[in-house]
Structures are given as structure tokens and as C-alpha cells.
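Got a structure here, written out as C-alpha cells. Questions coming.
Note that this complex is displayed minus one protein chain, with the remaining chains in position.
Let's look at subunit A:
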Amino acid sequence: MFSFKPDRSQYPAPGPDGKLQIDLETGKYLKLWQGPNHPGITGNMSVELTVCGDEVVEGKTHVGYLHRGFEKLMERRTFIQVFPIVCRVCVPEPDFNEYCYAAAVEDLAGIEAPEYAQWMRTLILEMGRFNSYMMFLGGIGGALGLGITGQWMTYVRDLMLDRFEELTGARIYHMFILPGGVRGHLPEGFEGRMEEVLDTAERYLADIDRVMFSNSVFKTRTKGVGVIDPALFEPYGVTGPNARAGGVAKDLRKDSPYLVYDQLDFEVATATDSDIFARATVRRADVQTSIDLIRQILKKMPKTGPAMAKIPNVLHWKIPRGETYIKGECSRGEYGYYLVTDGTGYPRRINVRGPSYTHAMALLEHLIPGTNISDVAALMVSLHTYPPEIER
């Protein structure tokens, strides 16, 4: 009843190249920059909008505000020295970089991380996924003016950061998963304290269900908005919850299990509508999966065992010529590290495949035309993208 119906008839027809021929001189159109500093932007990027009235005619994404040239930096560092910088490729879910990098190095060096480390890595990745979803659930409410969800989720995320802190020694950049294994064991009493956090999280998530998912304003503004046609999934490289919200039950944790996922019990959450609401519900269900997985892992993981495999002296670690691609399911879809080695002590090339690269740029540009200005923020957040991981 409140939903926005774009009226395309008032705009010029696209030219032969498919692009709109917009003449700003007519005064009918306006350029509007959303970002790079804007609460409704998923981090440091911006969208250059062309609007007509409150309808968006065109949106161009601009990235590059963060560029730190990580992939190049990695080529100048020894294999151990790459380890501390990979986490910085993605601030909100850094651990995936640590895992993929470590696993890629291990693959080419012919090393296998011990069982304990495999469990620990899985635990860390689920904790990281949980936190990443906290940012999403807070962000999507915030993008629609529901500021309280952001505060709640930040609080819960902080509690999980406490667990990260006591386990890894750091809150944001954990630097805990390193080639060969992990840096340590669970602290005494960790399971109990983690259970408290999960408990609190569940209570707050129930509140989120009431305040957000059962909220008629939220529903109205997200249902049927920002629909991604599943036919676009392939050509646009859409993976993860964005695809699962469109009925594609793909999840690398199930489809090509890594670490100890084949020993864990879980379902892949899906939805059918492929709109903002569907994407939010899939993630809501995924948080619960992560919570369950964390509980399972803590119950099933070995209590002792070496945390590290025997690795060569890292000061002159050379890795034979080779290439490998290691991938996993992060909170946003397929995350991967492509590593090429040439027999020296330095990586020849590292390429990071982050899902945000496709979702936040090409896909977003495709989805924007025809939306209402006020929906752009929610649309962007619903794709759950992190610019740092676009600009490696």
C-alpha cells in the first residue's frame, strides 16, 4: 500500500548501448552523492545517483577510498610476514582471510594443520560470521531508521569480541590462524562464558524478531523491494545469502566441506522472494546456525592436542612453485585466496576473491535504477558488502 511504483515512461529511452541519455541541463535530473561518508553506506564507498524527483534513474558505484594495495604488499613479504596483514583486508570478518591464506600456504607447502587447529579454525570462523551478521542486522535496521537494532547488535557483537579477546588476544584483528595451525588453545572456562554470550544473543535476537522482522514498517519497506532476479546470479557472480534468498541452496560449508564442517550438523537456510526482506531473513536464520555450530564445536572439539603442525623456520621459509585456490563460505558468500608461489621465500601473487567485489559494484549498479532514493541505503545494506575487501 505504501510501496513505491516507478514510472519509467517519463524518462528518455536508453540509447543503442543501453545507457540512459540524461541531459542534466533540462533541470529535470539531479546528481546526488550518497557517501563516502553516509550512515546508509556499507563502509567507505559512494554511489553517484541520478535522480528524478525521488526516483533513482541511475547509480554509479565509486570505490577506491580505502585502497591499500594489500595484494602488492603481500608480494614483498615473507610467508610469515603476510600473516599479520591479511586480516586487514576485511575489517568486520577478518578471520576468513587468515584461514584462506593459511590453508593456501599449507596446501602448497605440503603441511597439514593438526586436528585441534582445524576445530579451532572452524570455531573462529563461526564466531566471525556471527559478528559479521551482527553488523548486518544492526545495519539493515539503521538503514531504515530503526536505530535501536544497531545499538543492540553492537552490544552483542562486543560480547563476542570479548570472547575473541580472551581466545586470540585481540578484539578486531585476531591474527590467530597462522600457516601451520593456530596460536593457542581455549582458555579455561571458555565454553561457559561463550554460552552466556550465545544466550544473551538469542534474547536480543528474539527482540530483533519482534522489533524488526515483525515490524509492519520494516516489512513494507523491504518486501518486494530490491528483488534480484535469480537469472542474474550466474552472470553477476552472486553467492552466499544473496543467492540463498533467491532459493539457491548453495553453501560451500556443505557443497565442498572444508575444515570440520563435514562433522557438524546444520541446514542451509534459504528463502524464495529474493528481496531485501528475504535476504534479511536468510541471515537471521544463518546467525542461529552459527550459534548452534559454535555450541556443537565446543562440545565436539578435542580438549587437547597440538595447535601447530611442524613448520619450517619461518625466517627462511621457501615454498615450491605452485598455485592453489582456497575458498570458503563467509557471511557474504564465496571468499577465496588464490596463491601463486615460485620457489622463493615470497608469494609470487596473491589474489583475494571477496564477494563484495561483485555484489557492491556491478550488481548494485544493476539494481539501483527504478528505486526510490530512500530505499537505496537499505538495498545496499541488504547486499551485505564490505568495501575494504573490494579494494585489496
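The rule is short, and it goes like this: contacts are C-beta pairs under 8 Å (C-beta built on N, C-alpha and C of every residue); 3 or more make two chains touch, one makes a residue touch a chain; residues count from 1.
One rule holds in what follows: contacts and distances are computed from a predicted model.
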Study note, to complete from the structure: According to its UniProt record, the missing chain among "Urea ABC transporter permease subunit UrtC", "Acyl carrier protein", "Putative zinc-finger domain-containing protein" or "Membrane bound protein complex subunit mbxN" is "Membrane bound protein complex subunit mbxN"
Check your understanding: Which residue from A:52, A:85, A:298 or A:340 sits in contact with the chain not drawn here?
Key -> A:85
Review point. Touching the left-out chain: which of A:21, A:214 or A:272?
Key: A:214
Revision key, fill the gap. Across A:54, A:112 or A:158, the one contacting the chain not displayed is A:158
Revision key, fill the gap. Full-complex touch with the removed chain, picking from A:259, A:307 or A:363, is A:307
Check your understanding: In the full complex, which residues of subunit A touch the absent chain?
Key -> 77-78, 80-85, 148, 151-152, 154-155, 158, 162, 165-170, 173, 175, 180, 183-185, 187, 207, 210-212, 214-217, 219-220, 307-308, 310-316
